[in-house]
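One structure below.
Only a portion of the chains appears, each positioned as in the full assembly.
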Amino acid sequence: MSKRVVTFGEIMLRLSPPGYLRFTQANSFDVVYGGGEANVAVSLANFGIDAAFITKLPKNPIGDAAINELRRYGVDTRYIARGGSRIGIYFMEKGASVRPSKVVYDRAHSAISEAKVGDIDWKAAFEGAEWFHFTGITPALGDNVAELVEEGCKVAKEMGLTISCDLNYRKKLWSTEKAGKVMGNLMQYVNIVIANEEDAEKVFGIKAPDSDVIAGELNLEGYKYVARELYNRFNLRMVAITLRESMSASDNNWSGMLYDGKEYYFSKKYKLHIVDRVGGGDSFGAGLIYSLITGKDPQYALEFAVAASALKHTIEGDANHVSVEEVETLMKGDASGRVQR
Amino acid sequence: MSKRVVTFGEIMLRLSPPGYLRFTQANSFDVVYGGGEANVAVSLANFGIDAAFITKLPKNPIGDAAINELRRYGVDTRYIARGGSRIGIYFMEKGASVRPSKVVYDRAHSAISEAKVGDIDWKAAFEGAEWFHFTGITPALGDNVAELVEEGCKVAKEMGLTISCDLNYRKKLWSTEKAGKVMGNLMQYVNIVIANEEDAEKVFGIKAPDSDVIAGELNLEGYKYVARELYNRFNLRMVAITLRESMSASDNNWSGMLYDGKEYYFSKKYKLHIVDRVGGGDSFGAGLIYSLITGKDPQYALEFAVAASALKHTIEGDANHVSVEEVETLMKGDASGRVQR
């Protein structure tokens, strides 16, 4: 029987101009539904995990469509609460070369952002589960949602689940002060933290000395420092960091590191020509959870997470649609892109 | 020099599944931008009128795109206020045959619905204008917007503009009681009222005896009664009523009536096979305003308005993209649809 993972957060309607059109040139929008934790759930379901996603969605056909998209890829949607007035929306314009991708959020007043303690049947959702995952975006939606997250964490802890959190700082949603306070509190429940190069600094003021993100150079010692600080401050089991070197909107290098309190693991680095980079971090998280929940060792888990998320950059939409076999083929060194017949 | 008409209201992002797909089947949405008064402005601009549209839109690329769409068809957008957090959205699924079209609104908290007295430079916008138009949707957005409408009406009145109002009752936005009160107050400024078969009843409790809308029979005496009541109660110059007989989502009959306090004018009736019926009433309003502002007699004005709006039913999107010549060709009796080479 497959392992069960539950994730909780917001799923939004994503509207993107076709191809590389700008917003003002578009006469149609491509539609996908995505969000940090939803993307993790879809990716896990594609790995064969019994993944459930919890959120709140309005009782209208757009809310139905979001649920259908999750179900399509095998996610358990039975514990999604229905109600509220709207689904969050984000507009995503794909960048290319020297032009960055652009995101316009329209997520205020979404059903999940107005959800309250009591809306979710955590016990039922966690039945048989081993893992609970959320990101820093979710408590940022409002104090009410932060309370919901804490409620979920408490139940998860009681029921013996491992809890992971991707820090995912969003400056449009809250200040660094507020983030630090709310996330600092939630850290008491968290076992595994995932972060990118900016999150630890923005949320907890933990800064890798001398790192210069724009210039795209990696400061490996700095990342070790950040991981160690997070690990120690919050008494974690593991800290994982994604390392993105952004040469342009079309070309990135992608790798990761993992710290388990004993060793610093660094992954292979992939040179990526990007199809859609949204959800890169989420697919890393899913790869990590998959590996750890199925008992892989830290180096394997990191390599799997990095290879999975490397593949995500070649896939349209928010979520990662790859199988375990595909990830392992890449992990094992075949990045040649030869046709698979 | 062309006549100037100013309209005020909300313009929304409309998202529609392609063709006849249902919301839950769609993987892309066709994009247009529309709304009652914006549709009137576009249609008037297509008739060669110097049409200006006033609203408030967020300062982001989606707001820009809405403005671009208006400019594309020649509407003066200089007096649109920028600010607020979002553009209103509506989702529109096109019906066919026995399946009705379905609209899901997501318009709460739009920039215009949170606009306040002082946001609009009415004097500048009305410079050189002869006509001001709004619909019942706009004051329904909130008391603050109703105040804005009244502010606009006052300035328009002072500057000598004719004021028209399409009652356009929307039950999702307000109750009949509230509508009656707010619209009743605004009627003191209005010269010409446009309504469909339900509006007068819902807003002012004026009911055409024996009319049965579902069954699709027209009760012409009833409409005379309604028009006369509106005319007398609000001391109007003219009342126009659109008469829709809905056989199915694909086939409608369409006609109109006009009352000028002296005579009841009835138009020719068109059998329509529908491409997109959204904005049918707005295109009628535009046709009426065009005719009256250019000095046509009541029968001509009514026939022009009905022919224009008949054509709208054959055009994709919210707004009517036809020329005066095209409307007049249809008015004069050529509905044969022969290819124009």
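Before moving on, here are some points about what is shown:
Per-chain numbering from 1; labels A and B assigned in written order.
As a working rule, a contact is a pair of C-beta atoms (placed from the backbone, for glycine too) under 8 Å apart; a residue touches a chain by one contact, two chains touch by 3 or more.
Keep in mind that what you see is a predicted model, and the values were worked out from it rather than measured.
Of the identical chains in this model, 2 are shown in place, and the full complex in the file is built from 6 copies.
Throughout what follows, only the chains that are shown with their structure count from here on.
With centres taken as mean Cα positions, subunit B sits 45 Å from subunit A. Against subunit A, in their complex, subunit B makes its touches with residues 15, 18, 22-24, 26-31, 60-62, 64-65, 68, 85-87, 89, 91, 93, 102, 104, 106, 108-109.
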